[in-house]
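Dumping the structure here so I can ask a few things about it.
All protein chains but one are shown in place.
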Amino acid sequence: MTSWRTPVGVLLTALMLFPVYWMINVSLTPMSDMRKSPSLFPVNPTTEGYARVLREQIPYLGTSLLVAAGTVVLTLALAAPAAYSLAKLRPAGRQTLSFVLLVAQMIPGIIMALGFYGIYVKLGITNTVWGLVLADSTIAVPFATLILTSFMASVPDEVLQAARIDGAGPWRSFVSIVLPASRNGMITAALFSFLWAWSDFLFAATLDSGGRLQPLTLGIYRYIGNNNQEWNSIMATAVVASVPATVLIVVAQRYVAAGVTSGAVKD
Amino acid sequence: MRSRLAGWAFLLPLVAYLAVCYAYPLFTNVDLSIRGYTVRSFVHGGAPLVGFANYATVFGDPTFRTALVNTVLFTLVSLFFQYTIGLAAALFFARGFRLSATLRALFLVPWLLPLIVSASTWAWLLNSESGLVNTALKVVGLDPVNWLTSPQWSLVSVTIANIWIGIPFNLVVLYSGLQNIPREVYEASSLDGASGWQTFWHVTFPLLRPVSAITLLLGLVYTLKVFDVIWIMTKGGPSGSSTTLATWSYELGFGNMLPRFGPSAAVGNVLILIAVVAGLLYIRMQRRQELS
């Protein structure tokens, strides 16, 4: 019954990832062949790009991991309690807050970056990793809050009521009942905040371009010069960068089996 | 009473965070849009209040109409295909099969790539001289298309790339929504003798509506904002044919040697307003659902 799905699934995935394959192809193409009529396989493969990247980009990779992990922690720390409150404690004004969260996501990134720059310069925290973490979290916090809210809403009220009768306060209910029950939601929110922080360029370029620790998206800019772009190195960086993150996602996927918005369905 | 206090206590970090991180940028954007900034006054301050002059400039510019129409087309077409393809893929993956979890994870890989890389790769594939797509067209005997360099096709091309980038998000969210529909519902439906299509249309789809709504709403917000993909692939060109409000705002403020911060911020605020309207519609819809 399910046997036909595997080959079709592989085919669909291959189709979806074709541009990614093309990126790998370009990363192996020597500069002089870049604009020749394309061939499906690198005919004269060069590992020049990879040699450069492994020589130059490893420190950037570490910073990217640090920033992305920091963003995940900060995002969850802010979003989870708020989502619990919105979903279960239901204080007055929660709809307004949900609305503000929606609109907050709409502020153009470049304007956010401008605002942060002004504040960061006054505080003297430009070019710091945790400054970048704070900025990157703004991409993810509204999303994480909204998604976690719908998750936590699906935790049955009766369970919480029973806990209250046993003398558990809101904090204990949150930590020992709601959080474990919405583990999948936490992982989904974490996954997306990781991805956003991982691929952010705008905040990094505005707030951390002079830092000692720079993320990978800035590392790529070394190959995009004033009058020159070294595409095999750029693409090689992207390939190298996506390997650890892909591994992370494949592992995390095991836990995302059930639902981002489970609560929304049952509501 | 205490529970209400606790409710706000749990919300307070988020509220403080919102106030610290979003209020100031939002204020900056409004302030920029109602003052007549020159490069000099941007640096040294003292830009005069000009009220809605920047908005008048923006609305009076012929680019505004093009950008608005392009934004609507770009957003609606992107959303439609991202959602339908994402949903189809989610339905496909919903039945677990060998490798399904791994393949589903691999669908997310496009998200790992910095946008400069994925957009450049698309530009590469669609290049009119040495792109793979045109080479393939030639092989099957069709004329090459100037995907990125003709006014007729540029918007189509950036939309295709954007759809590709958006599919993983839709897949993940919709897949999780599907996982949450109780199995018994399907069993009941198949007992009634409903076909696969009937089950989907009468059972799955309605049950998926809340998830669909939030997916589309978030998709709308993210798509309205898209600028990097377009900027990297076409710079909004040729001659403005793929300019959206988001790229226009960037172009006015940062894409030129002489930044025009006022009009740039005004266009940005128009975008925020569009999102506010969409958000209000969503909340009204949600209320109606809660009542029914």
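A and B label the chains in the order they appear, each numbered from 1.
What we mean here is this: a contact is a pair of C-beta atoms (placed from the backbone, for glycine too) under 8 Å apart; a residue touches a chain by one contact, two chains touch by 3 or more.
Methods note: contacts and distances are computed from a predicted model.
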| item | value |
| --- | --- |
| Among "Extracellular solute-binding protein", "3-hydroxybutyryl-CoA dehydrogenase", "GDSL-like lipase/acylhydrolase family protein" or "Paraquat-inducible protein A", UniProt-listed name of the chain not shown | "Extracellular solute-binding protein" |
| Selected residue (touches chain absent from view) among B:Pro110, B:Gly236 or B:Pro263 | B:Gly236 |
| Of B:Thr57, B:Asn146 or B:Thr199, the residue in touch with the unshown chain | B:Asn146 |
| Contact partner of the left-out chain, one of A:Ile58, A:Leu123, A:Ala162 or A:Val243 | A:Leu123 |
| Selected from A:Pro19, A:Gly49, A:Pro81 or A:Gly185 as touching the chain missing from the view | A:Pro81 |
| Sites on chain B contacted by the missing partner chain, in the whole complex | 2, 6, 9-10, 12-13, 16, 19-20, 38-40, 42-44, 123, 127-130, 146, 148-151, 234-241, 253-259 |
| Residue numbers in chain A that touch the chain omitted from display | 31-36, 56, 81, 114, 117-118, 121-124, 168-172, 205-206, 209-210, 221-229 |
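FYI, only the chains that are shown with their structure count from here on.
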| item | value |
| --- | --- |
| Inter-chain centre distance, chain A versus chain B - centres from mean C-alpha coordinates, in Å | 16 |
| Residues of chain A that touch chain B when the two form their complex | 2-3, 5-6, 8-10, 12-13, 16-17, 19-20, 22-23, 26, 35-38, 77-79, 81-82, 84-86, 89-92, 94-95, 97-112, 114-116, 118-119, 134, 138, 141, 143, 145-146, 150, 154, 169-171, 174, 184, 188, 191, 195, 198-199, 201, 216-217, 220, 224, 231, 234-235, 238, 241-242, 245-246, 249-250, 252-254, 256-262, 264-267 |
| Chain B to chain A touching residues, read off their complex | 3-4, 6-11, 13-15, 17-18, 21-22, 24-29, 89, 92-93, 95-118, 120-122, 124-125, 127, 129-132, 135, 164, 167, 172-173, 176-177, 179-181, 207-208, 210-211, 214, 217-218, 221-222, 224-225, 227-228, 246, 249-250, 253-254, 265, 268, 271-272, 275-276, 279-280, 282-283, 290 |
